[in-house]
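There's a structure below that I have some questions on.
The complex is shown incomplete by one protein chain, all other protein chains being positioned as in the whole.
What follows is subunit A.
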């Protein structure tokens, strides 16, 4: 699906990508991780044909610079930072759908599944939406068509837990027919989504390894947390995860997406002194 050979990119004689060789097959889900300045964004922009670079970049055997419409027609892209577009949501969806050859209703349906009512915000400028709404809409535009390659830069960063669950479900529906590249600063944010990890540092691939696929994207974990005493900060931290407490607010119950377990445990780790009992069971 993706073939990079000796990919090199320099900005004013400063190398940002140093001869990267990488092959990604159909159906692979790759976490592209690394610190700031590692070269992740530059690599993604080379894949999208937005940067002129040395070496060879091929997607399905095509050059994204020379055959950009054919290549980009296969790619769904979610950027890390939403673009400050002034146009209303409706025209943005119609524009994207017309270019990508999909039905705007399909994009709206994906947005609806993520909890975004497109009809209610059609006339609102995209730039005026909240961070989460923008992210949902960009995900809907990327997933609301038959993209064979999904390139996503921190796609779930601005989503609430409920929307993340649905996002994982949407990704799970595409496992058979799409390759995914998910970029992040932290592996724990995306580890459950991928089956391969590529770590970059100073423009080189420093780690390329497989990940055991023990966590299904659609799995759910039933969770029970018992507290020694009630703490308002804890209740606030669980806000958005749809947990319910008993009358004394000492026992909390809910469910989380299997792919979200590390993120959830990361939140709980801040209150370890409060927790007297914790159980997570696959449902």
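Just so we're on the same page, a contact is a pair of C-beta atoms (placed from the backbone, for glycine too) under 8 Å apart; a residue touches a chain by one contact, two chains touch by 3 or more; residues count from 1.
Everything that follows uses one rule, which is that contacts and distances are computed from a predicted model.
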Record-based protein name (UniProt) of the chain missing from this complex, from "CxxC motif-containing protein", "ABC transporter permease", "Quinol oxidase subunit 2" or "NADH-quinone oxidoreductase subunit K": "ABC transporter permease"
Hidden partner chain, touching residue among A:48, A:163, A:238 or A:256: A:48
Which residue of A:15, A:55 or A:125 touches the chain not shown here: A:125
Candidates A:37, A:83, A:240 or A:266 - the one touching the absent chain: A:83
Residue in contact with the excluded chain [from A:30, A:72 or A:163]: A:72
Residue numbers in subunit A that touch the chain omitted from display: 45, 48-52, 68-73, 75, 77, 79, 81-88, 91, 95-96, 98-100, 125, 138, 151
